[in-house]
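Note that one protein chain of the assembly has been removed; the remaining protein chains are unaltered in position.
Right after this comes chain A.
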Amino acid sequence: MALDQSFVGRTYPPTAPYEVGREKIREFAEAVGDTNPAYVDREAAQALGHADVIAPPTFVFAITFKAAGEVVHDPELGLDYSRVVHGDQKFAYTRPVRAGDRLSVTSTIEGIKSLAGNDIVDVRGEVHDEAGEHVVTAWTKLVSRAAEEA
């Protein structure tokens, strides 16, 4: 059944702040095998003009995806999450995420489409720091694949 179009434009309350830890950044950089010193060495990061170690560009997804999860699990929306795959992902950065940031995400449903039985939901996550300054916007396209005919 097609999803309710009236959800387009709906904005969810900001998430509780996520505190970015330097060891979490290190763990992420190691997991993707990235040895850029800006991720682990404060002096190296400062030499590039950053206040502290910064996170790799895709690190923030863990935070925005969790926020988007609250949207896609909204029982009123009725998305079949067990059939969801990740379609597209895009980020636009005002500044890099850095250790010590306390980040809050405000999610908005930007679009809902049904295409050949697939439900497609576009969620925009606006990430702000504790001072209310914009850090990054994440656009996530989720596709709930059509159930096979019985």
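Convention: contacts are C-beta pairs under 8 Å (C-beta built on N, C-alpha and C of every residue); 3 or more make two chains touch, one makes a residue touch a chain; residues count from 1.
Rule of thumb we're sticking to: contacts and distances are computed from a predicted model.
Participant: The chain that is not shown, which UniProt protein name from "PTS sugar transporter subunit IIB", "Conserved putative secreted protein", "MaoC family dehydratase" or "Indolepyruvate oxidoreductase subunit IorA" does it carry?
Facilitator: Of the names offered in "PTS sugar transporter subunit IIB", "Conserved putative secreted protein", "MaoC family dehydratase" or "Indolepyruvate oxidoreductase subunit IorA", the one UniProt assigns to the missing chain is "MaoC family dehydratase".
Participant: In the full complex, which of A:Leu3, A:Val40 or A:Ile54 touches the chain missing from this view?
Facilitator: A:Ile54
Participant: Footprint of the hidden chain on chain A, which residues?
Facilitator: Per the touch rule, chain A residues meeting the hidden chain are 24, 27-28, 30-34, 36, 38-39, 47-50, 54, 56-58, 61-62, 65-66, 85-93, 95-96, 139.
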